[in-house]
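Could you have a look at this structure, given as structure tokens, before my questions?
All protein chains but one are shown at their positions in the complex.
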Amino acid sequence: MSTNIGKYTLRLDKSPSITGSAAIGGKKEAEGPIGKMFDIVNYDALFGQKSWELAESEMQRQAAQKVMDKCSLSPGDIQYLFAGDLLNQIVASHYGLRELGIPFFGLYGACSTMAESLILSSMMIEGGLAKKVMAITSSHFCSAERQFRFPLEYGGQRAPTAQWTATAAGACIIAENSQPPYIKAVTVGCIEDKDIKDLNNMGAAMAPAASTTIKRYFQDTLTGPDNFDLILTGDLAQVGSDLLAELLLREGYDIKKKHADCGLILYDRATQDVEAGGSGCGCAAGVLCSYIIPAIREGKIKDMLFVATGALMSPISVQQGQNIPGIAHLLHLSSTPNPIQQGGNA
Amino acid sequence: METVTNQSYNQMVKKASPPSKSARNIPMAFLVGGAICTLGHALIKFYMSMGVPEETAFPAASITLVFLSALFTGLNIYDKLAKWGGAGTLVPITGFANAITAPALEFKSEGYIMGLGAKMFLIAGPVIVYGIAAGVVYGVILYLFQLY
Partner (left out) sequence: MELFWEYVKAFLVGGAICAVGQVLIDFTKLTPARILVTFVVLGVVLGALGVYQPLVDWAGGGASIPLTGWGSTIAKGTRDAVAEKGIFGALSGGLTGSAAGVAAAIFFGFLSAVVFKPKAKEE
């Protein structure tokens, strides 16, 4: 059974497995450094649909279908679905996954949704409440841009701190302990507000939450950066990554050599014109499902922390001058399962 | 260990955030904006050479630029120009036309009435509201103080 360690961390003694993953990307993502690792790439940003919102739904539908194909599963084999996206009332998930007929939990964690859905999925498996669960999320540049910022055809300059919302989706199947990657422990984040209001600087809004969650995990498990091959944040991009390193250094943790950010992996900032880097649910999900999970499975990465970050504002709260709170959820992913605890019943 | 206060964090953010590339942006805005205005001036001269009186040639030139801006917005060219031109494409009347056309086009997917028709004024609406309101205030002042 799972064990609470420290105040915030839950060790999953049975270490559920991510048995399959699939990533869908758009044109810009395909042209990025890890573009070749996506399972499906759509060069048509509309994905053959009528609107950007339906395009994002189609991306989720494709991701769900692809991960089931890769694992030789049908919807009937999956007991629960945890899904979310950035659109109002998470319609991309609702419309994209409505035909699956799988019991559904809709989540909103902004860009942290991949980690949030994986945590809930792994808890469900650990608790013995299900055998197979799917976690899925997406973002689409065009649907996000017009909901949160300006119409696409509107002429404007992007701030150097702005981030590019990824057009990508990622889906994972989580099942009982069987193969790497194993989910060894999770730390659920708290909402953190450091008085940031700039919609064009999301990395700065989310970095404090990432710092707090990572620090809590280190404290709870008596570990530090040296215990991991990689500390991978979701979408802090350049500005947020620098801030995270500084915040954690002040807490006594030097993560510089171990830290990477999905927003800096997905795109090449030098050539792809994304300003500070990538963002969006699909950024962390796309990188995790295309690049990271296979790397753990092949043993290239042994122990890592996956920390997806989210900025929890809405267009209305921003217009009303409210701060942008952030959140960060953490999973310890490993190529080996937890050792069976003494007196444990795993 | 020290806790980072909101204030000191905001200082950190300022330091970590790269500033706008003003050394490039401002000259580009000058060049692109100047070019659009020069085109406007050429149109004024053109209409006047066609025998159009001056008080009509000025609005005619503006209308022509508005037409070109709406066209280039639809062709996805204006936003690319704006990426370089910045305020040079925002401040001329072509920027106003772009601000009207872009949401109209983008929100067409929500229908011709509440999408295209209503969202058309998403960005440019305030310009009309405050421009006209300032005009009315000015008119009332003129009337009250008999300045006309």
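Things worth noting here:
Chains: A and B, in written order; residue numbering restarts at 1 for each.
One rule holds in what follows: contacts are C-beta pairs under 8 Å (C-beta built on N, C-alpha and C of every residue); 3 or more make two chains touch, one makes a residue touch a chain.
What you are looking at is a predicted structure, and each value in this text was computed from that prediction instead of being measured.
Across the entire complex, contacts from the unshown chain go to A, B.
On the side of chain B, the interface with the absent chain consists of residues 19-20, 22, 25-45, 58-63, 65-67, 69-71, 73-76, 79-80, 83, 86-88, 90-97, 99-101, 104-106, 108-109, 112, 116, 120, 123-124, 126-128, 130-132, 134-136, 138-140, 142-143, 148, using the contact rule stated above. The chain not shown here touches chain A at positions 26-28, 45-46, 52, 141-142, 145, 150-153, 156-157, 198, 272-273.
Operating definition for what follows: only the chains that are shown with their structure count from here on.
Between chain A and chain B, the centres computed from C-alpha atoms are 37 Å apart. Within the complex formed with chain A, the residues of chain B that make contact are 1-2, 4, 6-7, 9-10, 12-13, 16-21, 25, 73-74, 76, 78-79, 81-83, 85-86, 89-90, 95, 98-99, 101-103, 105-107, 109, 122-123.
Chain contact summary for the complex, chain A toward chain B: residues 50-52, 146, 150-161, 194-196, 201, 204, 208, 239, 242-243, 246-247, 250-252.
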